[in-house]
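Working notes, beginning with the structure itself.
Removed from the display is one protein chain of the complex; every other protein chain stays in position.
And now, chain A:
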Amino acid sequence: MNNLVLSPDSSKRYRHDVIDKKDVISELPDSLLHHILSFLSTRDAIRTSLLARRWKFLWTYLSDFNIKLEDRQKQIIHLFNQVDTILDKAKFIRRFSLVAFEDVNVDKVYYWIIILLLKHKIQELELSLDLRSPFLLANYSTVLKSLNVMNLELPCVLEVAGCVHFPCLKTLALHFITFVDETSAQQLFSGCPVLQKLTLDNCGWKNVQNVSIKIPTLTTLIIEDESDSILNCKVTIDAVNLRSLSYNYNFIIELIPVGLTSLADAYIDVSTIHPSLEQYTIPRAIRLFGGILHVKSLVLSKDALSTLSHAENLLSRLPTFHNLTHLGVDQEMYDFTGEALMDILEKSPKLEVLDIVDGFDQYFCSNGEVWTLRPAPHCIKYSLKFVRITDFWGRVAEMQFLMFLLKNATILRRIKIFCGESLSADLEKQAEINNQLQATRKGLPSCAIEFR
């Protein structure tokens, strides 16, 4: 679009008020230069102080500092000097992040934290340090008031002083820390009355037997751990407003959900656990599922379904998921997990969407008998509307599964099939499968089958 509407000769009147070699950038107002610097990494922003006098102190007006050690050997001392310079010169620090997997003197870290809290009233603190000595979260009296976000990645023992209180902390993430004792763990969780998001990643619970996370404001909880040594530790989660739970924990501790009535999404991811530990893990799994019965959308990943399928009398031990409308299985289906899936379906009377993300296993799915032996669950008959299946090859078990759905799901509208490699190119075979499947749909409202 040509916006110029008048004066044919107007182009001659463009003012050339910038001479080619003029330093225009340095003439910009401070606020504008600060904004430009805010798009640079902390390192690059501080480096601009070497450009010219005009630039010497511009960086000190930045509020967010992210410092990362990139070259281990060369820079560690420079890096710590840089931290000291920033804490000294910066006018106001809102966010401070230091990622340096180096063994740092813990007293230096305490000093930094005190400056950040006292001088800058910092809101977001992120520390990733290879701290070896125990770390004490002390009570800095009223200064903890400003802290909004705290992310600590410290592979050390964490001790929490008696009266530590974070009145405004909304986001807390702890990675690789080990609680020194039960009192410390309890003090930390009790001291965050308005916490909204909590991440506990590979935390050590060996010194804790019983702890309660009772936080009414909590909406998101992420618990992760890769280890598989069973601990005698109970963690009660009492969070009436929890909306999202991500659990990747192998049941090494016992998680006891209480009153999670607002839960919308749950993601349960369990790695293969040694069969000898099943006597511990299965009751823990059953208890976890018993506590998330209000969930609306549930994804079972890795071996979560396998773990459940090893439980005896699973059907009678599962709660009824009255609100569950979306179920995802992010694990290859086997004959035995098919049974467990049927049990869950039977306990999910309102399920509308079933998503088989990882397809059916080539070797451990026989003739799909599991889908023909039992009467169809209530949800299949009356509420299931959409099914998606990935990595589909058209094998017997897969076909039996879809036929079972098409035969029984009266209001099923659409099946989306993501084909395996050879099938995706073979349109003839796809048409043949489609005909075969549609033939079982006789007498029921039509259901679209889509191949991708």
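The rule is simple: a residue touches a chain if its C-beta (ideal position, glycine included) is under 8 Å from a C-beta of that chain, and two chains touch if they have at least 3 such contacts; residues count from 1.
Going forward, contacts and distances are computed from a predicted model.
Considering only "Glutamyl-tRNA(Gln) amidotransferase subunit C, mitochondrial", "SKP1-like protein", "Ribosomal RNA-processing protein 43" or "Exosome complex exonuclease RRP46 homolog", the record for the omitted chain gives "SKP1-like protein", by its UniProt protein name. Residue A:79 is the one among A:58, A:79 or A:266 that touches the chain missing from this view.
Only one residue in the set A:23, A:107 or A:421 touches the chain that does not appear here, and it is A:23. In the complete assembly, the contact with the undisplayed chain comes from A:44, out of A:30, A:44 or A:226. Panel shows chain A; residues 1, 3-7, 10, 13-15, 17-18, 20-26, 28, 32, 35-41, 43-44, 46-56, 75, 77-79, 81-82, 85 of it touch the chain omitted from the view.
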